[in-house]
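My questions all concern the structure below.
Just one protein chain is left out here, and the rest sit where they should.
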Amino acid sequence: MSDNTLNNLPDGFKGMSHDMSSDQTAFKGVQWGKVMMWIFLLSDTFIFSCFLISYMKGRASTVVDWPNTSQVFSLHVGDVPVPLLLIAIMTFVLITSSGTMALAVKFGYEKNRKMCAWLILATAIGGLTFVGMQAFEWSKLIHEGVRPWENPFGAKQFGSFFFMITGFHGTHVSIGVIFLFIFARKTFRGDFDTGKRGYFTTMKSNYVAIEILGLYWHFVDLVWVFIFAFFYLW
Amino acid sequence: MSDEYNKQNTPIEAQSSETMSGSSGSTTDIDYVRPAELPEQDLYHGHSFITKWIFCQDAKVIGIQYFLTAVFTGIVGLILSWLMRLQLGFPDLVPFMTAEHYYQFVTMHGMIMVVYFLTALFLGGFGNYLIPLMVGARDMVFPYVNMVSFWMFFIAVCVLMASFFVPGGPTGAGWTLYPPQAILPGSPGSGMGIVLMLISLSLFVIGFTMGGLNYLITILQARTRGMTLMRMPLTIWGIFTATALAMLAFPALLVSCIMMTLDKLLETSFFMPAIVQAGEVLDYGGGSPVLFQHLFWFFGHPEVYIVALPAFGIVSDLISVHARKNIFGYRMMVWAIVGIGALSFFVWAHHMYVSGMNPWFGFFFATTTLIIAVPTALKVYNWIITLFRANIRMNTVMLFCLGFIVTFVNGGITGIFLGNVAVDIPLSDTYFVIAHFHMVMGIAPLMVIMGAVYHWFPLVTGRMLSEKLGKWHFWFTFLGAYSIYFPMHYLGFIGVPRRYFEMYDSPYVTSATGMNEFITVAALIVGASQFIFIYNIVTSLRLGKPAGKNPWKANSLEWLTSEVPPVHGNFGEKLPVVHRWPYDFNVPGAKEDYITQTTPPSEVINAEVEKT
Partner (left out) sequence: MHPGFIFLAVIVGSVLFHIFTPWWWTDIASNWGAMDDTINLTFWIGGGVFILVCLFMVYCILKFSYKEGRKVEYKPEDHKLEKILTIATTIGVIALLAPGLIVYNNYINVPKNALHVEVMAWQWGWQYRLPGEDGKLGTAQVIKISDENPFGINLDDPYGKDDILIQSDELHLKTNRPVKILLKSIDVLHNFYVPQFRSKMDAIPGIVTYYWFEPNKVGEYEVLCAEYCGVGHYAMRATVIVDSDENYENWINEQETFSSLIAKQNNKLEITRIAKNNN
């Protein structure tokens, strides 16, 4: 990548039309992997949109009343039911992990291997905590009799949509956590500094990979915000 | 800053339609192309048979793997269609044909042909083979992911085929898989069959996403020096837009598959309202069957264009090369492809005019659907204007292109019938619909596929296909297919409903028994004539005339590789540098009737080429 070309690019709309009409790359100076992640996330956005739109449609057209979410999702502290307590903590943990991820990317580009690795590890642990708390919430609801096919508190679609959508999101988080642990190990080992080749892909490691994983992680958090709003606040 | 940039005087700025005389300026100046932005791609070269031919990371091999797998499923689909046609033309002829089997064959035929054959063939097959070659890349940008993509597709096909052998057989829910019947005992294969179908589709989507990311990013970020978007062959534009559509449409399919699998296995009620079947109240309640239809067609309509757009692109290139004339209105063709692609997300409910959705949607979707007819018609005009005052080689490839134009125009016009809501109401769910979509997204894309095989076979294998057999193949296929589907429209006018195992003595069909028999015979002939094609391919692999380099005198990069057939890495030592669009045929003032994309302006100094 010759820097003088990049620095000389025009800005704004002119820049966009210039980039689009130029040769070689349409997004100047953006790594292949990063473009891939953006486009993948766009596709994934459509998946979650379809889920959430189906949920809205399902909730709007069901004949039985929807359960009162602040009751269903409340957590008992002593004897006092506190609505949305667990979910508030979960959301806080996940958003915080986004913060640590962003810092990890920063330190990665600064070639601060140690800091970067620790922050990735912290992100992974945040994600793991989130998944753990979600498992707790699921088992609490299952204990209370909510199932994908039935729901003692009202419309049975509540259980179906809840388990399906949070489950799908939880799978995303879990996959993210696995990759975060792998990346933490790779960073500790210094793969990104030495450019060690990947075991499967045989491609050279590069710190950009951390940013790409970061993109995924922020996306998963963002989706959670929507799920949170639609399931817990509506 | 922007001013500084313009001073570089690069030839990559936006196009104008003025012709440029090459006589001004010095040689070094007019041949200038910006230096490479990216370092050479790091490739994994296979060493053993397994890494070279099976788990191979070379996009060309993956393309061939996709092609062969898709053709295999296509042959299965073809045989199923024979069985269906035999039942319709000559009931009771096939001894094992029951209504259950008939509906299973209908379903599997539809799903196989649309998803596992056409989509996989155009994007997986042609996409993988042609994209890196045509944009001047060494390979796809993520070769490993590309390999996994094929194997996911392969597993999806295996799961699909496995459903033929499970208890209850494959699903017989119709290829649209509409709930509630898809998962209720009233339909054949509502046990394991439908579950395997849904799993197979989900695997297909996952596999396709991996491939699709590769296609998009290779086209966006890995073009060679001088290859601007507006210098790409239309093939690439078609595949690019189709892939973009697929990336945004398949999510809806995946979601509906997941939800229906849960409805089936966990008895959730996403798509299932309260149902009384055979006197029993089922455990379902509160779901919406129409929701599935919306999700399905949000995928299903773009899917039509996922098949059609690559066909549009490829046929434009074939016509241009074999008519020895530039494609007329290249930029309009590009914008039409992109416009059709974008609009295709706003027309899905025209499949649902009689589905019981809110009737007011009809106005909106009829309007958007007919708007899409405008860019599509323009593409047709441009193809035939390209033929005007050209120098047309009447070879097999061109015949298939002409066959495409006839069938596509025919199918496109019947599409206007079905898109216009008031006209659709009497015709929907009749044989008119069957005739329409087979003409427009069955026969027309098939014509392109076959033309493309005749066109690129010399590139892939280094040998030509037999022209004589090719012409026989074409006439059998084209005339046969046309005589299947053209009269079939009239069955629809009578009002014969689709998906009928048997008509008994309904007046609608007794009058048309003869036609049904004729159609069946034609279908058998067309199917059988495909074996001419297969025979041609198999024999030409060994005995075909050696093709040499660039046998068609085409301009685009895939013909300009260092070796034919191209090897891993495609372009020898140095990547090609592109100076023009791929359609400079018969340029006034040029010595030959074609100027390849890599020919620098200084070599064709007197030609009045289009500035691209």
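Read from first to last, the chains carry the letters A and B; within each, the first residue is number 1.
In this text, contacts are C-beta pairs under 8 Å (C-beta built on N, C-alpha and C of every residue); 3 or more make two chains touch, one makes a residue touch a chain.
Predicted, not measured: the structure shown is a model, and the values here were computed from it.
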item: Which displayed chains the hidden chain touches across the whole complex; value: B
item: Option from B:Gln181, B:Thr539, B:Ser562 or B:Ser602 whose C-beta touches the chain left out; value: B:Gln181
item: Touching the absent chain when the full complex is considered, from B:Met192, B:Val338, B:Leu387 or B:Leu524; value: B:Leu387
item: Selected from B:Phe90, B:Phe154 or B:Phe486 as touching the chain missing from the view; value: B:Phe486
item: Of B:Lys325, B:His438, B:Arg463 or B:His568, the one touching the omitted chain in the full complex; value: B:Lys325
item: Contact with the hidden chain (one of B:Met113, B:Val195, B:Val290 or B:Ile537); value: B:Val290
item: Chain B residues touching the omitted chain (full complex); value: 17, 99-100, 103, 172-174, 178, 180-181, 184, 186-188, 273-279, 281, 285, 287-290, 323-326, 328-332, 354-356, 359-360, 362-363, 366-367, 370-371, 373-374, 377-378, 380-381, 384-385, 387-394, 399, 402, 405-406, 409-410, 413-414, 416-417, 420-423, 425-430, 475, 479, 482, 486-487, 490-491, 493-495, 497-504, 506-508, 511-512, 515, 583, 585-588, 593, 608, 610
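Everything below uses one rule, namely that only the chains that are shown with their structure count from here on.
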item: Distance from the mean Cα position of chain B to that of chain A, given in whole angstrom; value: 34
item: Chain B-facing residues of chain A, complex; value: 1-2, 5, 8-11, 14-15, 17-18, 20-30, 32-33, 35-36, 39-40, 42-44, 46-47, 49-51, 54, 57-58, 61-64, 148-149, 155-157, 159-161, 164, 168, 200-204
item: For the chain B and chain A complex, residues of the former touching the latter; value: 1-2, 4-5, 8, 12-15, 33-39, 42, 44, 141-142, 144-145, 209, 212-213, 216-217, 220-231, 247-248, 250-252, 254-256, 258-259, 262, 266-270, 283, 285-288, 291, 295, 298, 578
